[in-house]
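Just one protein chain is left out here, and the rest sit where they should.
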Amino acid sequence: MENKNQDPKIVAFVCNWCTYTGADLAGTSRLKYQPNVRMIKLPCTGRIDPVFIIKAFEKGADGVLVSGCHPGDCHYNAGNYHARRRWIMFHKLLDYLGIDESRLHFSWVSASEGKKFVDVVNAFTNKVKAKGPFKKYENINKEFVING
Amino acid sequence: MEEKIISKENLLKLCSDLLKNNVDIVTPGEKGYIKIKNESEISLNSKSKHTKASFKEYVFPKSEPIIYYKKNQSDVEIIEPKVEEKTTVIFGAKPCDVRSISILSKIFNWDYKDEFFNVRSRNTVLIGMMCEYADEFCFCTSVNLSPTSSDGSDVFLVPHDENTFGVKIVTEKGADLLKPYENYLSAGNSEKTKAIEASVKQPEKVFDAEKVRQWISGNFENDYWNSIGKMCLGCAQCAFVCPVCHCFDIVDEDYNYYEGRRMKNWDGCQFDMFTKHASGHNPRDDQSKRYRQRISHKFKYYPDKFEEILCTGCGRCSRGCPVTIDIKGIVTEINELAIK
Partner (left out) sequence: MDDIKTVAKELLTSGKVNAVIGYIRYGNDKRTKPFIAQKPEDVDKFVINNFILNNLAVYLTRKEVSKLGKVAVIAKGCDAKAITALIQENQIKKEDIHVIGINCNGVTKDFDIDFNSENIAGKCLNCDVRTPKLCDSLVGALADIPSGEDLKLKMIRGVEAKNAEERWDYFEDEFNKCIKCYACRQACPLCYCEQCIVDKSIPRWIESSATKRGNFSWNLIRAFHLAGRCIGCNECERACPMDIPLSLLNRKMAMIAKDEFNYDAGTDMNAPTLVGSYDLKDNEDFIE
């Protein structure tokens, strides 16, 4: 995947009940946000396997956004609590392995927080833009490419 | 076979010249066979222990692309990767390692000629060295090799003393490599080489490969296999460090929707997935069946087909096995069963 500094690719894994609905609200409220985010809707943050995040980086994402219901709001009661515990371990592991933590962003966005969704996306997009392409991961992706 | 003598100093000069001439030199190092940058890294120690992995990787890489593809509107474009024609010298390998290339080339040139292997092996010059290391896992003598065997080497070194090496020029390829550096070599002393070779401690011959082959033929369902299958953990460490195990898997990997590659990766018969069919059925559904396959392939099927034992007796599989399943011990037991 080609990446220009000003056009980072961001993958967002979001929960169906809160963040995705929040994004919907942003849309119906005619709020504008930067178009770099590709959203993938999942039933619950508990369904977001960390391997998804790794896959996104493998496929050339410069940043990954993970978002779901606020604690206590989970449609399935405890999915986000389980997810939170997993993220704690996972983001520390990534940091230990030297993956820039600022390329992975976690947030809680509820169905009524269309504005917050816009803010989160814009802030994260700007942060990733400033970082530029994810060179380290590009390097390991580059092994055995065509004519290379 | 022509015989020469080279001093250590000249040997290092030779390596340095080869490196200058853009030849890759691969030598046993502390952490396995390594590509050296400087001649001082060269291994001249005939008493060293076997490296954990063999140099198989340099002729048969652990992962390599065999096809690249690009999809466009209506068509698929196939790009075939070319293996670089670059001379590689494997320097100071033990006779058991060196022998692996000629064994492997039989399977890689049997019905389909594997160009990836052939280009690499054609460009590889094997400088073997007499081996003065033998532990309880070594059994080269039982598979018709020996610590002094130059079989498979292009050039074979026999250390006369710390600073002098007898040089046997075994093949034309070896002669061609050394030709430009003739002034480093002096007239040989084959008497001394013979005397030194005779003094090397040989691992004891523990089984008769032919008897083992016959026993395996008639004992497919023998209970003996179960006793090993229970202990084996089913990793493929043994196959991956083996100088002659050559099974591979082919997988497609994409870069994106339009482009991708087809990879050839090492595989091992001890994996449950190795024989699993798409239907879910697995003909080798039990570890004992998988271990039987390993032994049978090495000591029966391959000899049946190619008249060559698929084992060089290096003992790597056993040394590295997490649960110390010792192939030498197992084949020795089979030999005893065969005699009974």
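Should a chain be cited, it is by its letter among A and B, assigned in written order, with residues numbered from 1 in that chain.
FYI, a residue touches a chain if its C-beta (ideal position, glycine included) is under 8 Å from a C-beta of that chain, and two chains touch if they have at least 3 such contacts.
In this text, all values refer to a predicted model and were calculated from it rather than measured experimentally.
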Listed residues B:Asn109, B:Asn163 or B:Thr324, member touching the removed chain: B:Thr324
Of B:Ile42, B:Ala236, B:Ile295 or B:Ala338, the one touching the omitted chain in the full complex: B:Ala236
Options A:Lys41, A:His82 or A:Lys115, residue touching the unrepresented chain: A:His82
Interface with the unshown chain - residue positions in subunit B: 31-32, 52-53, 62-63, 136-137, 229-231, 233-237, 239-241, 249, 251, 253, 263, 265-266, 268, 271, 273, 286-288, 320, 322-326
Residues from subunit A at the interface with the omitted partner, ascending: 50-51, 54-55, 58, 71, 78, 81-82, 84-101, 105-108, 120, 136, 139-141, 143-144
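Definition applied: only the chains that are shown with their structure count from here on.
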Touching residues on subunit A, where the partner in the complex is subunit B: 1, 59-60, 141, 144-147
List of subunit B residues in touch with subunit A within their complex: 63-65, 68, 70, 79, 255-256, 259, 261, 263
